[in-house]
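In what follows, a structure is listed as structure tokens, so that the remarks can point back to it.
Missing here: one protein chain of the complex. Every other protein chain is in place.
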Amino acid sequence: MKLRFASMFGDMFRSLFKKPVTEMYPFKKTSAPPRLRGELMYNPEKCTGCQLCVKDCPSNAIELITVDKANKHFVMRYHLDRCTFCAQCVENCRFECLGMSNEQWELAALNKESFTVHYGREEDLQKLLGKPLP
Amino acid sequence: MENEKREKFIVPIGPQHPALKEPGHFEFTVDGETVTGATVRLGYVHRGIEKATEDRNWTQNLYLLERICGICSHSHAMAYSLGVEKLAGVAVPPRAQAIRQVTAELERIHSHLLWLGVAAHEAGFDTLFMFSWRDRETIMDILEELTGNRVNYSVNVLGGVKIDIDTERADSIRKGMDFLEERTTHYLKVVTSDETFLRRTRGVGFTTTEQAETLGLVGPTARAANVARDVRVDVPYITYADFPITITLDTRGDLEARFVVRIKELFECYRVIRLILDKLPAGELTTRMPRKIKEGETVSRIEAPRGELFYFIKSGGGEKPERVKVRTPSINNFALVTGTAVGHQLADMPMILAGMDPCFSCNDR
Partner (left out) sequence: MDTVKDILALLFFPAGLAVIFGGLAYEWIDRKLVAQLQNRIGPRWFQPAADIVKLLAKEEVLPEGVDQWLFHSLPIIALAGVLTAGLYVPLFGLAPAHSFAGDLIVTIYLLSMLTLCTGLAGANTNDHFSLIGATRTLTQLFSYEAPFLLTLLGPAIVAGSWQISEINAYAGSHWMILTQPIGFIVSMIGLMGKLELPPFDAPEAETEIVAGAMTEYSGRGWALFRLGKNVELLIGLTLIAAFYLGGLDNPLTFLLKTLVLLLTVAGLQALFARLRIDQTVGLWWRVGALLVLVQLLVTIVLKGVLT
């Protein structure tokens, strides 16, 4: 094998005339791939309250609050700051109520409160959040 | 007292040092520029993960253990799932196994390219560092597109995998492999022929095959000293029997050999990934897993990017494991640093250290 100096010269020379590959985030945003695991999304319509999602969450990031058991009204309290974005809850739910957004992934916030998210039907949320939380 | 101090001029590397991106502590006794002694102290990032597994159920542990390491996260999750599935007596569908293998090999590519950059940086060759990391971004994008995250892929569930590889994704992986193969050929040429770089790697950190055996080295570090030790070949797990890997060996045992072995392993990864994508078995992705695992204990071994990863799992028949013990490849390889440091220049120390690809997070857990 021949010894050479400056074996990276070709790369360097070419990049002299190329645009840098550095991504200009956050000035220029690129879209995330469809499978990206961002914030958890909950659809209350189909939820049966089976609690399977809560059981296997590795970081206890979700709570299911029963509003009206007979009519299957539930509110999900989701602790964004605890979630590890593992998608085990999505995997566990057999009624496809859960999903992870590929758009909501810039989740930083300045106060702690905004990390607690409530999902549910409008009226349930009203009922639950109107009075002191259990 | 004064005299003793004079004799022992110690250069500490770590726990906070630019050469190490993770905390570990090395003390090199130097005489001028020559190293006359080396000790290592570990445990700075002990997080008690093994103990914590005992409080969580089988599924939750999967994600806890995945977070032992940010580079070989899939390896940890996979080793654990394989162990638990063995305990439960569950057979994972072949398609899921093949997807696990694809992810494992993609992860190996990402890990080796990352290492190449880090090692080049330790040698002060920042251009190679920047370029190899630029190209590594290809593999990160592939992983993100395929699994939904760049670091903790979360591909495994107990009893299968979460994700599927469709033709569209297979094509984008193939395209990435083609690009990376071309770049890897170039990097192989750089590390084996660049004069200034070779001066930093050739003959540095040399171990003979016997020494490597005695020190108990594993992974690419051992294979660079001609020790044929690769779990993927010795005891093929998942689909490694159907899509076999050819072991990459080098006889020289120095840093250059470690570069060459790792880079040549990349070609193996590209080949095997393409092969699997062409012949991906059809079928289910998951099978049913019981919530309670029957009593018993098992070990599971896999080849992580850094070498053999070993899991011991004991179940008491409940929803939670009774004991999970992890032994990572880095602990074996640390002996290389203390074993070969003496007689080298101080400037070689970061190189020797990087040459074994240490992972302190894995190691301390």
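Letters A and B mark the chains as written, and numbering starts fresh at 1 in each.
What we mean here is this: a contact is a pair of C-beta atoms (placed from the backbone, for glycine too) under 8 Å apart; a residue touches a chain by one contact, two chains touch by 3 or more.
Just so you know, these numbers come straight off a predicted model, no measurement behind them.
**Student:** Which one, B:114, B:130, B:289 or B:341, makes contact with the chain that was left out?
**Tutor:** Reading the full complex, the residue touching the unseen chain is B:130.
**Student:** One chain is left out of this view; which of B:289, B:349 or B:362 touches it in the full complex?
**Tutor:** Once the missing chain is taken into account, the touching residue is B:349.
**Student:** Check the options B:56, B:95, B:121 or B:223 and report the residue that touches the missing chain.
**Tutor:** Looking across B:56, B:95, B:121 or B:223, the contact with the absent chain belongs to B:121.
**Student:** If the missing chain were put back, which residues of subunit B would it touch?
**Tutor:** Residues in contact with the chain left out: 9-12, 17-19, 30, 32-33, 120-128, 130-131, 134, 194, 196-197, 199-200, 345-350.
**Student:** State which residues belonging to subunit A touch the missing partner chain.
**Tutor:** Given the touch definition above, subunit A has residues 5-6, 8-9, 11-12, 15-16, 18, 20-22, 24 touching the missing chain.
Heads up, the rule we're going with is that only the chains that are shown with their structure count from here on.
**Student:** Rounded to the nearest whole Å, what is the centre-to-centre distance of subunit A and subunit B, using the mean of the C-alpha atoms as each centre?
**Tutor:** Here subunit A and subunit B have centroids separated by 28 Å.
**Student:** Quick one: in the complex, what on subunit A touches subunit B?
**Tutor:** So the residues of subunit A touching subunit B come out as 1-8, 11-12, 21, 32-33, 35-37, 55-59, 84-88, 91, 100.
**Student:** Contact residues on subunit B for subunit A in the complex?
**Tutor:** Touching subunit A from subunit B are residues 56-57, 59-64, 66-67, 127-128, 131, 134, 137, 141, 144-149, 152, 154, 157, 162-163, 186, 189-190, 192-198.
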